[in-house]
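Here the complex is missing one protein chain, while the rest keep their positions.
This part shows subunit A:
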Amino acid sequence: MMMVPPRTHVSYELKDDVAVIRLNDPTSKVNTLSVQMQAELTEVMGEVWSNGAVKSAVFISTKPGCFIAGADINMIQACKSSEEVTSLSREGQKMFEKIEKSPIPIVAAINGSCLGGGLEFAIACQYRVATKSRKTILGTPEVMLGLLPGAGGTQRLPKMVGLPGAFDMMLTGRNIRADKAKKMGLVHQLVDPLGPGLKPAEERTIEYLEEVAVGVAKGIANKKVSLTKEKGFMQKLQDTVMGLGPVRKQIYKTVSDKVQKQTKGLYPAPVKIIESIQAGVEQGGEAGYVAEATNFGKLAMTSESRALIGLYQGQVICKKNHYGTPEKEVKKLAILGAGLMGAGIAQVSVDKGLTTILKDTAVDGISRGEQQVYKGLNDKVKKKALTSFARDTILSNLSAQLDYSSFKSADMVIEAVFEDINIKHKVLKEVEAVIPPHCIFASNTSALPIKDIAAASKRPEKVIGMHYFSPVDKMQLLEIITTDKTSKDTTASAVSVGLKQGKIIIVVGDGPGFYTTRCLAPMLAEAVRVLQEGVGPKRLDALTTSFGFPVGAATLADEVGIDVAAHVAEDLGKAFGSRFGGGNVDVLKTMVEKGFKGRKSGKGCYIYGKGKKDKSVNPDAEEILKKYKLAAHPAISTDSDIQYRLVSRFVNEAVLCLQENILRNPVEGDIGAVFGLGFPPCLGGPFRFVDSFGAERLVGIMKRFEDIYGNQFTPCQLLLDHAKNPSKKFHK
């Protein structure tokens, strides 16, 4: 006889006539619908269904903070063909169909993340109870991985939350909190999270959730709880309207147009999601399920999906501290300079419980900075993501001041003062005179080499770079720069603070422009040249966004600040020589002289009105460009050529950073480029782009440009190596 291995992921017990089925993957922090989980689930359900004494069932996870976080991505990645993925999807669909058609009612008791396949599982059950915990989130994030909900989600969700709600959920992939889910009709009943009682809070909350779910299951089984919900007037009205064919047709069209506009046709998943939903609604269940499975298979094999999955996995890696636990936890943070950057750093620190000092040299400065922090928090209050009371207690962590008092108890100082080496040296010396020996000095410079700043330090092992991106509360990336002298503990501490602030972190070596600024500079230099050659800011923006950049190059320059761009171009130009040439730096300098510093001054390449989207091309900037006009070379000035001129310089510089050990690995390179600079996510970052586009093809294109412009387009050695040997890939 064959030995049946004991079940490790799924267990169940009978509570009266209710089968309570508990999920817990002992090998992971989260539950996923792995092969093992699915096999055990099928086995357990078989036993439950064949037991005549069982009148109802409850699914619950015993893992804190997680119901089921989704399907196992590895399962999909292991597939070699779209057919294989399609059959995976068919199996999932069948399993959930059985749940949906279960002879006994099944209640899903949800605490923690219920995402992707987990949500598809839950919505196949007859009833859903969820805790109101902040950790309880429901959603279909597949689209962010370039996929679609492939286990019945595209078919069941429209019926459950209506067509508009279903589109919104599946096309944005956003997380939905429990109370919102209840309003949408995604869950039937909510359970409050409990405080501590005779057991730890979360343990008791899960137990309580189970008690309530068991009660509901019994109620459904003996018909005391109804599964059909009385529909409100608005719901009935919406149903009637959605029942009209032409109305639905209009919705499909509107949604498709919107998707086309936002994705510029670069992302196939949203289109396939619309297709699958449409197939189900218009042609009925079976056609819908087939469309879903087929489209799922197709999407899984696209380069876009691989790129997005790569980014997801890279992001997970970059959210860990690879440098160990710091000897002393940073509890008190001091920030020098209450400008946009300084206040932004304060904003993401105070709400994580860090005691934060915001120091500036002028009352106006700290007043503006404090207001920025207040506004950031208060906007959350307005959106009901925070109570006004929580806002106030968070703000109690912030103190704004003009002097160095209480710096003697600071654990870390981050300077965000003007980008001038002399000023940096001055504040470094002032700070070192007052801080305790263990205190770390971090510089939020975007281009000055950290070793130059550290040259003025008595303790260079405590000096590090922490390069934040503006606006700090929105941009997820933090680039940490270590010098040869920076100690490992200092790095560990900086990473730990960054992680606490919710950042995705790359740690790079020191050098002019580090990694991110260094990649961006040649691309911006090329953008200036393109502008000088007569391509207007609007067309330049269109060319870059249609390549997948979320922000066009001209707009990006305005956002970064023309003065900053000029500064960086000049500094890096000195450091790297003619390779960083292209456009004339004087274009930028002249703009700065005229006060066109970008969005912050109201004028740059564009003139900015009061509204966020209100902008028009700045005619005076165009005049300047005319003054510096260059003749375009017809051989390399097609739209596509212009795009590759911009992108290839970016990518080549990124590869060079890896070659020169500024970057430790391609993963951090891709994450830094996408999350810090907006490199097209559908391409997955410069390294994945080289892998999928082909190094040889890229080198070929660059050689054409090199013939005309010279060394700015000379491929670096590492790129050449990859071109020579196609089996060489940055990502396995």
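The working rule: a contact is a pair of C-beta atoms (placed from the backbone, for glycine too) under 8 Å apart; a residue touches a chain by one contact, two chains touch by 3 or more; residues count from 1.
Please note the rule applied: contacts and distances are computed from a predicted model.
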**Asked** Name the absent chain by its UniProt protein name; which of "Small ribosomal subunit protein mS29", "Acyl carrier protein", "Trifunctional enzyme subunit beta, mitochondrial" or "Cytochrome c oxidase subunit 4" is it?
**Response** "Trifunctional enzyme subunit beta, mitochondrial"
**Message:** Given that one chain is not shown, which residue among A:52, A:195 or A:619 touches it?
**Reply:** A:195
**Message:** Can you tell me which of A:65, A:165, A:185 or A:215 touches the chain that was removed from the display?
**Reply:** A:215
**Residue touching the undisplayed chain, where the options are A:174, A:204 or A:264** = A:204
**Message:** By the contact criterion defined above, which parts of subunit A meet the unshown chain? Give residue numbers in ascending order.
**Reply:** 189, 191-192, 194-201, 204, 208, 212, 215-216, 353, 387, 389-390, 393
